[in-house]
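Note that one protein chain is taken out, while the other chains of the complex remain in position.
Letters are used for the chains, namely A and B, taken in the order the chains are written, and counting of residues starts over at 1 for each.
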Amino acid sequence: MLETEIRELSAEQTLPAWRRKDLLDTDTLTPAEIELIMETAEAMREVRSRPVGKVATLRGETVVTLFYEQSTRTRASFEVAAKALGADVVNLSASGSSVEKGESLIDTVRTLEAIGADIVVMRHRSSGAPYIAARHSKTSVINGGDGTHAHPTQALLDLFTMRQHLGSLAGRKVVIVGDVLHSRVARSNLWTLLASGANVVLCGPPTLLPRTLAVRTETGTCEVTTNFDEAIVDADVVMALRIQKERQAGGLIPSLREYIRGYQLNRARLERARPNALVMHPGPMNEGIEIAPDIAHGLASVIEEQVANGVAVRMAILYLVATARRK
Amino acid sequence: MTDILIRGGRVIDPASNLDADLDVLLVDGRVAEIRAGIEAPNARAFDATGCIVAPGFVDLHTHLREPGFEHKGTIATETRAALRGGFTTVCAMPNTDPAPDSAPVVQALWERIERDAVVNVFPIGTVTRRRQGKELADLSELAEAGVVAFSDDGSPVADATLMRNALQFTAALGLPLSEHSDDPVLNAGGVVNEGALSERLGLKGQPPAAEISAIARNIELCELTGGRLHVAHISTARGVELVADAKARGLPVTAEVTPSHLFLTEDAVFGPGPEPAYDTNARINPPLRTEADRRALLKGVNEGVIDVIATDHAPHAQEDKLCEFDLAAPGISCLETALGSILLLIARGELDFHRAMAALTINPVRAFALDRRAPGIGTLQPGVTDIVIFEPTARWTVDPASFASKGRNTPLAGTELVGRVRAVHVKGQLHIIEEAAHA
Partner (left out) sequence: MRLTREEAPEHARLVSDLAALRLPDGGEAFSVTSEQLLGPAEIARTIRRLAHEIIENNRGTENLVLVGLLSRGYPLAQRLAAAIKEFEGVSIPVGRLDIGLYRDDLDRRTTAPILRPSEMPADIDGATVVLVDDVLFTGRSIRAALEALLDFGRPARVRLAILVDRGHRELPIRPDFVGKNIPTAVFQSVRVRLVEVDGEDGVYVTGAEVPDA
């Protein structure tokens, strides 16, 4: 038998059990918890690869997606994940329901609890909304994105994708470029990458960068810079964030052309990164703006894998949260 | 009316620098004697051993919510809260509905006050019509109706020309303008202090520069016009520097700070951790800021740059706070925790006792010239009626459910504070607030 197989089998129960009722962000996840999610996602990926890519583990559980903000991909990803575990799924969106009629967030969540929802996957435009929902309801809350604050499942599937290609992230250089200040994807990624020992560089125009997130933790570091050409040198991973056109209207960037000139991820810049550097993007992409089309679909791009891994990672999180609830 | 003998307490009167163990005798509801060893066998005795006996506190900044927002608070409930907090006089901010921007509204307010208030209430008039910030209200009519100051609080007077004109009028009227210093464009959409917390929590921030630049503007306009400028709820270190500078130049500028800003920082929004709490009870305008700002505010009071401690008591209904952070109404209900937090700061050595006592009594009176309305207010001398008796070392835990205020919105729930009001004498009555801990 291979040595890795032996090690795997011996490591039977060395990871601590999952005890969280909710998953709101990656900022308080321990390295052991992150490892557990990664291993569970690996098992889920295998399930998805079977002819029948479903199991009945969460049969009888009701998962409600409560999306106050539009999203096709994240919601669909959660729905597929929940169904692949045998759960029932109900989709609620802000339009065409009492949510729009002014029912408060807490009332909505409590109603869902009374109806029998076990897990609520929530996306909301207000930072902190899922925290308030989780505090006032017994259902489990999984944050599908809150304002500009956090998007934990995205960060975890990003990490899963990076690990597939790079193995450990310890000592790796990960550059996140774009409107970092308003990016929940960047923030949640920062926490998982720091916990994994990576060196993160946050890069973007001065008006779109945070000023206080340059940190040095016990395991990883984070730098903040406006110089993309310098930042990308020897990068192992480059993650481009979507630039919202409204930022230009708000005067935060002079023009899209200016943005492209300074911060577009294109071939010339990518050549300064490591030879097998990964190109990532949380989607949806503005091809030609934050990322050149040939790079978006080039050999280095793992963007489609991110999407595919999203289902496995979300299955893992649903599984862990559901089993923690059952205690 | 029975005579009342307050015996065995430590009597302080910041106005006259009095601080000694003395007895106080009240006859017909007014102070008759203050000296050691008073014998008054026919008087009702109040044992003030271990307590401080001081002039009733005067709050220049309270939101009574009535008329218009009675679900948040009423004159009856909020003056009861004031009483429990040791405040015998409060000035009512005009962000009500209707707002007191004309004499009839002020008149109606006086009638409600007469009917329902358990402590003294002075109305503050608006600066602009309906607080819209566009046209000046009839300021002299408001003065005649009895307002003690003008403010658009909740909002700044954003238009500089309008502010200039307002200050020229109020200068002529001899009344102060209490200004919520802010730049609404720079602050637009902000819900917390801009800095490490706002970036961590993904919330839009209010940069200190918005308050600082507004204070600077207002000070210059004060110099230009000679109007009395009272800087409401100051929250920035640099703002304190500007006020110090203005005073050094001899300008008629006063400043107030809230107990919340002296006691808390932006960390109150985050909570104890490890996960962020997004505590809407800590959302307030101006926002709670950094520890450096807090220290500068404490220093400001200790050095006399900040004259007044004013609560900015802002009760809210539960549904106004039990929601997403950026939808939550800003404001803290703090009449009943003000003294406790101030005394805890004193116990920790962060705040000077005598400066704090002056900031709660004689200084507010001087800032708004309230002794013209009520002679002797804010002092403890023969003839006055408003007295607070408090135990400075009693430890207690904040329980919002026990508030008299309708507003349970405080970030201090479960916090241990120091100092309890035992009794208050106001409007001819002695109210027992707390039985003695060592009874």
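One rule holds in what follows: a residue touches a chain if its C-beta (ideal position, glycine included) is under 8 Å from a C-beta of that chain, and two chains touch if they have at least 3 such contacts.
Just so we're clear, the structure is a prediction, and the values are computed from it rather than from any experiment.
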*Over the full complex, note down every shown chain the hidden chain is touching.*
A
*Just one of A:T30, A:T72, A:S168 or A:T323 touches the chain that is missing; which is it?*
A:T323
*Thinking of the whole complex, not just what is shown, which of A:T28, A:T57 or A:Q164 touches the missing chain?*
A:T57
_Where the unshown chain meets chain A, residue by residue_ = 1, 5-6, 8-10, 12-13, 15, 17-18, 36, 39-40, 42-47, 50-52, 54-57, 85, 316, 319-320, 323-324, 326-327
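One rule holds for everything that comes next: only the chains that are shown with their structure count from here on.
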*Can you check how far apart chain A and chain B are, centre to centre, with Cα atoms defining each centre and the answer in Å?*
46
*chain A to chain B touching residues, read off their complex*: 24-25, 27-28, 104-106, 124, 126-129, 131-132, 136, 146-150, 181, 184, 187, 210-213
*In the complex of these two chains, what residues of chain B are touching chain A?*
195-196, 199-203, 274-278, 280, 319, 322-327
